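One chain of protein is taken out of this complex; the other chains stay put.
What follows is subunit A.
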Amino acid sequence: MNSVASKRLFQEYKHLTTDPPDGITAGPVNEDDLFVWEAMIQGPEGTPYEGGVFPAELKFPKDYPLMPPTMKFLGDIWHPNVYPNGVVCISILHPPGDDPNHYEQASERWSPIQSVEKILISVMSMIAEPNDESPANVDAARMWRERRQEFEKRVRADVRRSLGL
């Protein structure tokens, strides 16, 4: 029943293993269940997240790739587009079709021609360049907008702490 989703996820896993993008590692937590992945994303260089490693959990629906997975960071990440509970808010993870609020183009949203790799790369660039328009973490967004130095200091401190330093 889920063979389409499983096959596709397996293919993507294989591709991400043999030809991983820079700073990204991803794969199923347990191959017996291809619908739960763990990914690690390196903090982009030239940003306060540089030097950090951010693990995240991806959960795929049974009708993947028709519908997008959800993504949740497993550690602290202070970012305007990440909810305080770790859930990532980014257009590529939104179901296909037009945004009822006309914020996002349909092309930015999920569609079956996207992939886990594209999600992770998008999230990486989202980390580097927060989208101020639809903040998921209002406090972080406000700090980013109004007190950039404090924001960066906090992010750097979180990164060090996450590495046990």
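Throughout what follows, a contact is a pair of C-beta atoms (placed from the backbone, for glycine too) under 8 Å apart; a residue touches a chain by one contact, two chains touch by 3 or more; residues count from 1.
Simple rule for what comes next: contacts and distances are computed from a predicted model.
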| item | value |
| --- | --- |
| Choices "DNA replication complex GINS protein PSF1", "NADH dehydrogenase [ubiquinone] 1 beta subcomplex subunit 9", "Coupling of ubiquitin conjugation to ER degradation protein 1" or "Karyogamy protein KAR4" - which one is the UniProt name of the chain not shown | "Coupling of ubiquitin conjugation to ER degradation protein 1" |
| Of A:Ser6, A:Thr47 or A:Ser162, the one touching the omitted chain in the full complex | A:Ser162 |
| Residue among A:Asp76, A:Glu108 or A:Glu152 that touches the chain left out of view | A:Asp76 |
| On subunit A, residues whose C-beta touches the chain left out of the figure | 14, 17-20, 25, 27, 29-31, 38, 40, 42, 51-53, 55, 57, 73-77, 84-86, 159-165 |
